[in-house]
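A single protein chain has been omitted; all remaining protein chains appear in their positions.
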Amino acid sequence: MSEQAALAVEEVVAGYGGVLALQSVSITARPATITAVLGANGAGKTTLLRAISGVIRPRRGRVLVGGQEMTGRSAEDMARAGVAHVPEGQGVIAELTVQENLRLGAFWRRGRGTRAAALAEAYQRFPVLAGARNRAAGTLSGGERQMLVIARALMARPRVLLLDEPSLGLAPKIVSQVMELTAGLRETGLTVLLVEQNARSALSIADQGIVLSLGRVVAAADAAALAADVGLRKHYLGF
Amino acid sequence: MTEFRELTLGGISVGMIYAAIALSLVLIWRATRILNYAQGGMAMFTTYIALLVINHTGSYWAGFAVALASGLVLGGVIERLVIRPAENKPPLNAIIITIGLLVFLEGLAGILYGGQFRSFPAAFSITGLHVGSAALGVSANDVFVAVAVLAAALLLAAGFRYTSAGLQLRASAFSPPVARLLGVRVGRMLTLGWALAGLIGALAGVLVSPSTFLYPNSMDSIFVLGFTAAVIGGLDSPAGAVAGGLILGVALSYVGGYLGSDLVPLFGLAALAVVLMVRPSGLFSPAATRQV
Partner (left out) sequence: MTLVRHVATAAVLAVLLVIISSTVSPFRDYQMAEVACYVVAVAGLTVLVGLSGQISLGNGAFMAIGAYAAALLLLHLHWPLAVVLVAALAVAAAGGAVVGVAAARLRGPYLAGATLILAVALPSLALRYGLLGGDQGLTVVINSPGFLGPSFSLTRWQAWLTCGCALITLVLLANLARSRVGRSWRAARDDEVAAALAGLNVARLRVLAFVVSAACAGLAGALLAVTTSIVSPGAFTVTLSIGLLTAAVLGGLGTLPGAVWGSLVLVLVPTYVTDVASSHGLSSSVGSNIPVAAYGVVLVVVMLTFPDGIQGGVHRLSRPLASRLPAWPGAPRRRPPGPQFRAPASEHQEEGSL
């Protein structure tokens, strides 16, 4: 069981209308690991996450979660099957309160007690959110919002967490807090796919990384190796 | 002084009808960003169905219940069959589609039931109520109208706030893509939204038809005033819809009572014009953010 990949993406081809943003991408991630997905703007990183979470349907290829075939399922189904996707720009529903956003993360889970426990756990883990629970989510700061959407995603007790650019628009100090938080998620057995422009911070917490360019994988190795490859860094990652 | 009280109370009662239509429009607007021009037509149609049931069974309440149920079903069916395919098309298509629906429903009603004005029974007595020997200026039916709409609005508000379905509905209305990512079946929520709007519209239809009589075009002017109330309150605000309906109902009642009933339609339109010029986002929604 522990050898089975928590998430396997096999030669997925996906795009929008006439444009193919992903041209045969494959990844494998084991449970309790963080995989950094890196590359320049337009490389296909967001498309990859969307193809996995069901927002768009892969044209070819397969997506397997925990060994189970999930290709082509709708986003709603994927969410209920344990794949949580935190989109770029966070996806806070500004008009709802913090608590309502959180409740939305687990509304489909069976058992009132389960849901209540998940909420309590979220507040325990993120005391800032507990303090703001009745405020409209739109009034939160950037860092607080990022925390909210991660907490909301965790409410569903997912197996796989897809994080799209969590550091976007955040001050450096907050970025390192978010990265620390993400690193901690590993302990719960979660498999994290972390899309980041900020390759340096991503690689600092990741176990492995892949680099996308124009929809293809140009490098896949463990994080330390990628960080050490100066040529690769300069060419694709900007540092 | 009695005239003032009469006009006020009467205005509140009528205003609740406008509020009900406004509420259905707001529900649909929030969920699907479409203005349902067929809302009045749908209400008219379900009222005809109620009339059929009443005439057949002799029971007003059976007809009432059937009206509400068919409003629910009609709303849901329309969303699923006619509106859903149009959701990804330019917004103008949806406007034309709802107008087409309106025209179709009115034509269909004319075919099935004929164009003549039909009387529709009131739930309760329409004679004025008295306390001792003093006339209150409203009838039992007026009170029922106000209470019924208020109860429906409060139930709806409670449902939105406290139930899981209500939360999902709101999430689907505010941010469909994010809601999907969280596992909300957005399509079903939209259908539910339309069904609820159909229910409230049907309620408005049976409540107002005793005084307007029932004929294929009977809900047209009610729709215009309901739309006005929705704009006054703000298309995004359910509470605003109710408030807008009350304000409009009472204001028009004063106009009719003190200035003459032929001025009422013009005044209603003037009110809409003023609100659109001065504060199009309505009195109760946060001022719309200006772009650039």
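By letter and in written order, the chains are A and B; residue numbering begins at 1 in each of them.
The criterion applied here is as follows: a contact is a pair of C-beta atoms (placed from the backbone, for glycine too) under 8 Å apart; a residue touches a chain by one contact, two chains touch by 3 or more.
Note that the structure is predicted; figures quoted are calculated from it, not measured.
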item	value
Touch with the omitted chain, as defined above, among B:Leu52, B:Ala69, B:Ala86 or B:Leu136	B:Ala86
Where the unshown chain meets subunit B, residue by residue	29, 33, 35, 82, 85-86, 89-93, 95-97, 99-108, 110-111, 114-115, 174-178, 216, 224, 227-228, 231, 235-236, 265-266, 269, 272-273, 276-277, 280, 289, 291-292
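Quick note on the criterion: only the chains that are shown with their structure count from here on.
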item	value
Whole-Å separation of chain centres (CA-atom averages), subunit A against subunit B	43
Residue ranges of subunit A in contact with subunit B within the complex	53, 55, 74-76, 79-80, 84-85, 87, 91, 93-96, 100, 103-105, 107-108, 152, 156
Parts of subunit B lying in touch with subunit A, wherever the complex brings them together	164, 167-168, 170-171, 174-175, 177-186
